[in-house]
Each structure stands twice: as structure tokens, then as C-alpha cells.
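Everything on this sheet refers to the single structure shown next.
Other chains dropped; remaining ones untouched in position.
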């Protein structure tokens, strides 16, 4: 079942993708019912990046980055590479040469449940990566994997073409077919939060703003 | 034993608290006999913050941030929220809305043996957090916990009103009743270090400055 | 076998050391056949540092930093301290006073498979450290260790005088006697990468640049 490259994958509209990117991970995660987060062990190599894109997925053998070259040919403007190793691995699958190549083909960043290297160069290039490790360990090119098949990456199912949102809070996946609805809900959430933020900043308590006092009392909360 | 909010807690004088904050975690930890550190897995969400404050404690069910709202009402100027989950958890209990509310009530920061989110906003607000994880995972409001009861947070006992010092080196708790003495010792330590720093910078060896050569020889150290 | 300080150790020429430092960890690791990396759990306390130097090694009892003082006397211009605890430990063996002293004796940085503290001061001083933890936990001076004996640090064998290269990608050790050859290979690798980078940036695919298509097809890669 390995050794497959799927060439034509459906993607969400770029306008939807970019809208989700502006909302950010936490808002999108909430908007789709608290689902879709990849594991919190994926951390950005530098702070401040916030991206969204269509997933081009890689199922890679441990310590073997051959399929990254194969995946780069499948990239379109606005894509994000999502690499899941076939068994746990922290090797440095990806560095500045691959980033140069991926960036030339429209790639917005990398999400990898393994290691990355050349992070100084990647930072200078503005190529953001969310990874499990920074590790200079080199990899080989000896065994096939697959490109654009569904993968489980950092505990979440990611299918090719799903929307990936990534920022300082981590990484979230939105099923492609739910992207528009998720965007709508995320924007509604943002709008609702604006008023709350203003009132909380003015000193109003969440206990009052959200009307929590009665339910807390009913459940037995005691002030002593 | 849960479902309790203690309203009136004693706090150390702000002058003492602020003095401890200026000394920093490592000095205060040493000054009180190498005690009081919270676990090193608590890391700041951004570098350079150094704060001290009185602990308003939360014992929270895993994945349930209801009590944070309750705790915010108990805040006074100069407080720090200390949240200990009742079982290990990395969920994101706290984000920018809660930070806005806490800050409006005088809160200087958050120490949490769990996750935090909206870290980009928190950084922009200058609201420092020391946490076990950055994780967008949302929480529920379904089960009671307690506020201002003694908690074990990241391996250290923290009682409400104890002084919390936090900086890039981690987090330290000073029992409220020992705060003045700890400050005195910390300042003495700082004064003593000043002279040492100058002499070491000039090239004097610690072996000579601290008179270690004889004891090392007596214990059998051999130069070959 | 403990309680020994070796005074005269051979070092690689500074020109070679500095050359390796300019190449960086990932390139040097590849140049010597993908060997020499220390564990990826060693992380820099601040970003952007890139150093190389001769290892002055410390085998230290857990939670006991006495030997650091002993080691500092053995430092020469261009050295890096490499500390391996004799059993797993995250205590803060090293802070700003020791860094002041080490720096005064020509030390370029510290690699430690344990904890470090005063990281704000170390950052301000420009004294780089790669460590397993940032931890304010103080240590004692009660038990002997050794200085300038071979140690296993973060999973790699480091002998006194070996060349240490450290940057944002981690830490790599180059056996002293192989340093010149490693530098030569690293530079050749850098030169070869320059052309590749240019071509990849122009959109050429790695599949073509490296001539991978035939071998992938031969191994059965299928495009669907």
C-alpha cells in the first residue's frame, strides 16, 4: 500500500484557506467543535508565524526523506507539506535546500512529526516549520513511502487537500469539505469575542458576563 | 473537599514581593536553602519576563477551566494565578480573554502545570505565563474545583498568599511568612556575588577565591 | 577511576576549529559520514549562536558542580566546556558567576547534559549554552569527579581536545585527529550545495537535479 503518489487532489478555495489562517489555530479549533488539533509536541522553529494552506501529505519511512523530493513536484501555490513518519523518528528530514525547492514551488511551510535542521537558514528564509524536534541527523534515500495519501500526523488524521492552520499555538487540520463552514463559525466567534474582550478589559467579571453564578451555586460552590 | 473558594487570604507586603522579584528565581531559591522550585518543565511563553506576586491558587479538574473565572474575582493588585490540575493535563486552560480579565484585576501573570493558548496575543499584551505546554486544546466548564486552597503545583506545595517569583530560570515559591527573611538573605547573597563576579571577571580562579584547593587535595584529586 | 584531572591535552589548530564552526553542525555531521551528533534534547538557551572549540570535559557527580571550578583552570582560549553527569540529572550546575570566570579564561561556551541557570544573564553576556534543561536548582560541592577524561555526553563519546561544533541545530563532536579532513569535506559539501541551492531556487526539481526518477520507478513508485 506504500509507494503511491496521488497527483490530483482537491483543495479548498484559497480565499477560505487564507481566511482560516487569519483566524488562527485556537479559534479554528474551537469553531469546529474543539477538534482537529495535532499534538502539542509540534512546536514552531521560530515565533510569530501564522500560516494556512492545503496539505500535501507524505507518509515516510523512518529516517528516509526520499519522498520529500517526490512531494515537492506535487506542490501548488498555497500548499503546506505534512510529513508523518511510519514509525516514531526525530531525524532531520528537511533542511534549507529542500525548503528552497519547496518555496520555489509555492509551499508556505512544513508540518512534520519528526525532526528538521538548518533552522537558522529556514528562519532567515522565512520558511516556517512546526516539528517534533530540531535535529541535525541526516536521512537516507533508500525506501519508498507515499505522497498524498491520508496520514495520521501527531495524532490527527490529515487527508491530502485538508486545510492546515499553524501558528504559535500549534497546528490544526480542517477537513477540506468543512472549510467554508469552519471559516464562517470562526469569524462569528471572533466577532463575539471582540465585545467580550472590551467588557473584560473594563473590569467586568466573566462570572457576570457569562452568567455563571447561579449554576456554580447550584453545583455547590461555597465561599468561605 | 472540592468546590471551595477562600476569600480572605493573607499576602506578604508588596515591597517585599517586589524586592524578591528583583532578585530573581535562582537567587531566591538559594537564599531559602535551595528549596521552593517548581518543576523545570514549566517554561515561560516568552523570554525576559521577571515577576513576583502573591499566589491565588486554583485546584482545577483536568480539562475544565471554570474555576479560573471564579479565581479572577479573588484577585488583587500584585497577584499571580497558580493553577494545578487535579490530574496530569496539557489542555489550554487559559487564553487572551482570561488574560484580559485577569490583567484588569491586577494580575501579574500565570503559573500553570498544564497548557496555555493564544500565546501570540499574551506576548503582545505583556502577560507572562509559565506553563507545561502551549496547547490550543479547549476546555469545558462542567465540574467544580477550588480556589485559594493549598495545591501541589509542578511538584511544589503552594499555599494561597505565598510569594511566587518567576523568570527565565523558572518558578520559585516562598512561604508567605518567610518572605521578609528570604528577601534579606537574597539581597545579602547578591551583594556577596558582586565582589566575586568582579574578581572572577579579572581572571581569579574559583579554586583560589573559594579556597578549594586543600579540600580537593584532601579528598584525593590528582593532577596528571 | 574518578578524581583525576588531565592537564595537558592536545587540541586541533584554531584555524581548523574556526573553519568547522563556520560550516555549522548539520554540514559537519554530514561531512563526517553522518556521525558525531549529541542528542537532540540539548537545546541552546538563546538562538543564533554558532561556535566551535576544543572540548575540556567534565565527568561530574549528579547535582555536584565542584569539578567545574577545577575545569576552568584547565581552559585555554577557544575551549568549550563539555559536562556529562555520572547519572541523569537536570540540576543547574552552571550560572553567571561560573560563566564570568570561564569567559575570562577564554571559554566560548558550555555543552551540558544537565541543567543551567541565570540564563538571562548568560544571554546578556553572550555566553552560549546547550543544555538538557533550564533549571535553577542549586548544586553542592561534596564529591570528586574528573576533568579531561573521555565522557559520553548526550549519547556521544567526547574525548578531551575533540572539536565541538554547536549552533541552532544542536551539537556535534569531531574527533581531534579527524578535524582537518572533516573541514575539507565540509567545505566541499558547502561548495556543492551552493550550485544546488541556486538551481532549486530557480524551480528545478530535486527529482531531476539528483536524477532520482529512474530509481524511484525501478523500486515501484506509482503515480495515480
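Observations on the structure shown:
Order as written gives the chain letters A, B and C; numbering starts at 1 within each chain.
To be clear about the criterion, a residue touches a chain if its C-beta (ideal position, glycine included) is under 8 Å from a C-beta of that chain, and two chains touch if they have at least 3 such contacts.
As the structure is a computational prediction, the values presented were derived from the model and not from experiment.
Every protein chain here is a copy of the same sequence, 3 of them drawn, and the whole complex in this file adds up to 6 copies.
Criterion: only the chains that are shown with their structure count from here on.
Among the remaining chains, those touching chain A and also chain B are C.
In the Cα superposition of chain A onto chain C, the rotation angle, rounded to steps of 5, is 120 degrees. Here the spacing of chain B and chain C, counted between their Cα centres, is 31 Å.
In chain C, no residue touches at least two other chains. Interface residues of chain B facing chain C in the complex, by the touch rule stated above, are 24-26, 29-30, 34, 37, 40, 43, 47-48, 50, 167-170, 172, 193, 196-197, 200-207, 210, 212, 216, 219-224. Taken together, the chain A residues at the contact with chain C in this complex read 3-7, 46, 66, 68-70, 72-73, 90, 92, 95-98, 100-101, 103-105, 115, 117-120, 123, 133-138, 141, 144.
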